[in-house]
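Then we have chain A:
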Amino acid sequence: MNVARVGLWLGLGFLYLPILLLVAYAFSADRIPFQWGGFSLRWFVALAADERLIEAALLSLRIAAGAATLAVLVGGLAGWALARFGPFRGRALFGALIGAPLVLPEVVTGLSLLLLFVALEGAIGWPGGRGAQTVLLAHATLGAAYVAVVVQARLAGADRSLEEAAMDLGATPFVAFRTVTLPLMAPSLLAGWLLAFTLSLDDVVLASFVSGPAGTTLPMVLFSKLKLGLTPEVNALGAVIVGVAAVALGMAALVLARVDGRRGGG
Partner candidate 1 sequence: MRDPAPSLPVPRRLAPRRLAILLPAWAWLALFVAAPALVLLGIALGHYDTGVPPFQPPFGPGGAWQGTFANFVAIATDPFYRDSFLRSLLVAFVTASLCLLIGYPMALAIARAPEARRTPLLLAVLLPFWTGFLIRVGAWIGLLRDEGWLNGVLRVLGVIEAPLPLLYTSLAMYVGMVHAYLPFAVLPLYATLARRDPALEEAAADLGARPAVVFLTVTLPLSAPGVAAAFLLVFIPAAGEFVIPDLLGPPEAQLVGRVLWGEFFQNRDWPLAAALAVVLLVVLILPIRLFQRLEAEQR
Partner candidate 2 sequence: MLRAEGVAKRFGATMALDGLDLEIAPGEFFALLGGSGSGKTTLLRLIAGFETPDAGRLLLEGRDLVPLPPHARPVTMMFQSYALFPHLTVSDNVAYGLRRAGVPREERRRRVAEALALVRLEGFGHRRPHQLSGGQRQRVALARSLVVRPRLLLLDEPLGALDASLREATGFELRTLQRATGAAFVMVTHDQTEAMALADRIGVLERGRLVQVGPPTEVYERPATRFVAGFLGGANLLSGVVRPDGGVDCAEVGCVLRAAVPVTAHPAGAAVTLALRPERIRMQAEGAQPPEETNAARGTVAEVAFRGELSTALVRFDGGATLRVSRPSAEGAPERGAQVTLTWPAEALTVLAD
């Protein structure tokens, strides 16, 4: 049925048209976004001079890197436990808790984490104000859920007897983990890290709830700007983000192709 094929291309057109137009009009000199006023880089120049935006972007990158790393640690352990530990005590609750941030609406997660931070602050004096640190913890909680799913799926697809074979061949459990399990998990850990990193960079709801005056992330700035409508600077920022994402994805694709080629050859 060719209806489906037509639908696919229309759907892809719908997904890409706004993004492509956004990138194209970032190079327009006109003050009104999406109006062509001749080619110009002036909005990129204006963007580079916007200190508040750049500061927020750098903070967002730092938070995303930290949150992704923490998420890989927690989510990696949890995913491994779910895939390999069999029916341990409290397994159902464990699975429900690790997966909860995946299915809860962001406003619920954001509000409940904020209330937790406030309650902890009152009870034990930690975390001592809200800002980058609390955003990082909130994003790590969200990211860990995704990492756990990815890692669990990867290990569930891999033969369990690999580890047993390693131990049978004389490896201690620790050596078996280091030489067999960890390499097996590695691609999913990397994928999970990237996923958690992007989620953090993209989040505005959790951050708005748990952040304080000292922790304004890039999406928070963007959101407050978009409340007033689209400006040419934001348009230019969009083009930069799309460009960075395209370059990063291109590089990832190249690396993957190289790895695949090596595997195929060897």
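The criterion applied here is as follows: a contact is a pair of C-beta atoms (placed from the backbone, for glycine too) under 8 Å apart; a residue touches a chain by one contact, two chains touch by 3 or more; residues count from 1.
The candidates came about this way: all candidates are chains of the complex that A comes from, given by their letters.
Computed from a predicted model, the values in this text were never measured in an experiment.
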item: Touching partner of chain A in this complex, picked from 1 or 2; value: 1
item: Parts of chain A lying in touch with candidate 1, wherever the complex brings them together; value: 1, 3-8, 11-12, 14-16, 18-19, 21-22, 25, 32-35, 74, 77-78, 80-81, 85-86, 88, 90, 94, 97-101, 103-109, 111-113, 115-116, 118-119, 122, 137, 140-141, 144, 156, 164, 167-168, 170, 173, 198, 201-202, 204-205, 208-209, 219, 222-223, 226-227, 229-230, 234-235, 237-238, 241-242, 245, 248-249
